[in-house]
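Pasting a structure here, questions to come.
A protein chain is absent from this complex, but the other protein chains hold their places.
Note that the chains are named A and B in the order they appear, and that numbering of residues resets to 1 at the start of each chain.
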Amino acid sequence: MSVLTPPRSAHSRRAGRTPGARPGFSAWANRHRKWLFAAPAMIFVGVLIVFPLAWTVYLSLTDSQGSVRAASEFVGVQNYLTVLSDVERFWPAVGRTLSFTGVALACEVVLGMGIALLLWRPFRGEKWVRVAILLPLVATPVAVGMMWRLIFDPNIGFINQLLGMVGIPPQPWLSGQDTALGTTIFMDVWQWTPMVVLILLAGLTSLSEEPDEAARMDGANAFQRFFFITLPLMMPTVIVAILLRGIDALKTFDILYATKGKGGGSFHEVETLNVYAYGLSFDYNQYGLSSAVLILFFMIIIGTMWLLTMRKKAVSK
Amino acid sequence: MKRRSIVKYAAVAAALSLGLTACGGGGSDAKAGGTVRVTLANHVWTEGIKAAIPEFEKASGLKVELTQLGEDQLSDQYNVKLNAGSDEIDVMMYRPLQEGKAFAKNGYLADLTSKVSQDANWDWKDYQEGPVKATTVDGKVVGVPIITEREVLYYRKDLLQAVGVQVPKTMEELEAAAKKIAASNPDTAGFVARTGKSAAVTQFSSFLYSFGGDFTDASGKSAVNSDAAKKAYAFYGGLIKNYGPKNVSTDMSWPEAMAIFTQGKAAFYTEADSLYKNATDPAKSKVADTVGFAELPAGPAGSKPYNIPSWGLAVNQASSNQDNAWKFIQWATSKERTLEAQKAGVPGPRASVWADPAGTSTYPKDLAAAIAASAKAGVGHDRPEVITVGKAREIVGGPIVASITGGDASAAADTANSAFQTFLDGEKK
Partner (left out) sequence: MTVLTEDTGNTETRTSAAEPQQARRRRKPLGTRAYKVFRVAALVAVVLFLIAPLFWMLLASFKTNVDIYDTGKSFLFTPTGENYANVLQRNNYFVFIFNSFWVAFVSTVLSLVLGVPAAYAMSRFTMHRSALVVLMARVIPGVSLLVPWYYVFSNLKMVGGFEVLILSHMFVSLPLIVYIMMSYFDSLPLELEESAQVDGLTPIGAFRRITLPLAVSGIATAGILSFIFSWNNFMFALVLSGSKTKTLPVAIFDFVSYASIDWGGLMAAATVVTIPIMIIALFTQKYIVSGLTAGATKG
């Protein structure tokens, strides 16, 4: 189930029948319980979204900078044109956002599927493995970022020390222009593969045994059974995992801020759209541009989600 | 039975938390004259002030509410809170050269001009000229400097001695010494300094001035591709490229560069003097016994390190509590407190404290001498004096990195120059 397709209600039915209702407030409440229940949450979210979103749209059409209270002029779609023609910061940031998300998700799904298959059948010590899987998942991302910063430190980090033992020269990791993004992807994979494992494991456990048994009878080996039976059946679950992780991966901020700070490093090597928009707002104070980036970013997220939802519908059929 | 009670508990818990939140909120409305809300950055200076706050509270009858944050987090919060015109902050610690101009222009900082001249005892005239210039915007005093820095040369006495070279007095001597040490110690770099595009700009600035350049010329035009600037870029980058650590990262700010130096892996290091304790504290440094300090070597234009206030205190324009805020600043920047802070290792902005032998009693002798010399010849800025400093630093820092990575520093300087000019034109609007 995804953000764009709320759970299909198994038991939807028509409202209005209210047996045993008493007159007065109670009757009124029962008659209108649908909106009485749903409205407060919707109003809460609505109020907290609508104003900022409207304001962001408005700012994106002005040259607001310095302070949002300062006078600004309406400049139409100028900011969007500036941003869309910016090949130095914006498009590379789009590329990084997509490659961060894409690579991280690919690793997480492949690794996650592998680990889920390992865990599928019961074994002794299963409990401890499950604990180990849960820990990275709940760890505070900022703390995790700091932890990796120490472990990947080029001079004193444990990773380079390990490499040194097998004769590999120290690598710059987070501080290298070419290695930083990969290193942050690694962190994301470490932290979130467990979530993919849990989702896929739930999917595996719910699979019916018959197709697999039948294939076994027909003499299919383990690999054939996985690729031709299990994997196709698991596709909807895999897409759910991608959807759930994808939203968060696109918006990744905490570990990037904790490890590389504002601007994503000297060469903006880990500057994703979220980090770029944050920098435009809080470092450059260019609220007009920043708002335009945010709106475009928002559209990219929605677009990605929509594509995946479509894909899922196709697979589910 | 059980079921109903679960619902009941949930309802009670909800009501309780709502009520308690309201109470928590009620306490925050402490605008009453008796409180002054101070926001400070994590710094040795802050530690000293924090310990002394009870004194102030006792003497003034005011209550101090202190928020302490990392320097980036602090600036993020200012950009949200001051932006919204919040009166939640009274006294704010800020970086005059980094964000001072932007804040002043946005109207975040209260005009302190009349306040600073009122109290002869507190003595505004005692403040060094460079720092005062940096906290004055458009003729108005908007902040009081608290911490100053100059760039000095950190070096390893033992390594110099081993190869028999003197402490370099000029840039050529520095290069020659770095070369010699790097050649005779395969594991040790001759020279290290910041390499991050933005982080390196401040430490590069002293090289730029000493080669006779600056970020802008007298008319305010971009000057980062002047001959002097190009030479400075090539020299700074070349030192690191040729005699720096192997596989040098181009993302080093001071913690990384300092780590290399304090691990004993570099002979020379140019850095802000205010960080000297990292090198002399045996708990942090392996080379605490053998570290020496000297004035920045002279370039073609002499030795011209920056001498700037890295931090200052200001009053939030939107604060409804400005008089109490000023009282706090007055106390925190008094001669006594400045002396105390300076003794704890925080170089201050007051001339009288530097003149006082007690003011330099805790400093290594060579460092005190280097500071005194630097303060005289110092330039009052260490980065472009613009509104959006963050962006400007990235532009003028480009050639540094190009030069370190062995690229064409001269071409990069030309590119940076036109980008910087465009940037400056944009700011004038």
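Following the convention adopted for this analysis, a residue touches a chain if its C-beta (ideal position, glycine included) is under 8 Å from a C-beta of that chain, and two chains touch if they have at least 3 such contacts.
Owing to the predicted nature of the structure, the values given are computational and were not obtained by experimental measurement.
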- Note on the structure: Of the chains on display, those the missing one touches are A, B
- Item | Selected from B:Pro54, B:Gly220 or B:Pro255 as touching the chain missing from the view | B:Pro255
- For subunit B, which residues touch the unseen chain? 2-4, 6-7, 10, 13-14, 17-18, 20-21, 24-30, 37, 39, 41-44, 65-73, 76-77, 79-81, 83-86, 88, 255, 259, 262-263, 274-275, 277-278, 282-284, 286, 310
- In the whole complex, what residues of subunit A lie against the chain that is missing from view? 1, 3-13, 15, 18-22, 26, 29-30, 33-42, 44-46, 48-49, 51-53, 55-56, 68, 114-115, 118-124, 126-144, 146-148, 150-151, 156, 158, 161, 190, 194-195, 198-199, 201-203, 205-206, 209, 212, 222, 236-237, 240-241, 244, 247, 251, 253-254, 257-258, 273-274, 277-278, 281-282, 287, 290-291, 294-295, 297-298, 301-302, 305, 316
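Assume only the chains that are shown with their structure count from here on.
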- Item | Between subunit A and subunit B, centroid-to-centroid distance (C-alpha), Å | 36
- Message: Under the definition above, what is the set of subunit B residues touching subunit A in their complex?
- Response: 72, 75-76, 79-80, 82-85, 102, 105-108, 195-199, 247, 249-252, 256, 259-260, 263, 265, 387-388, 390-391, 394, 397, 401
- What does subunit A use to touch subunit B in their complex? 66-70, 154-156, 169-170, 172, 174-177, 180, 261-263, 265-267, 279, 281-286
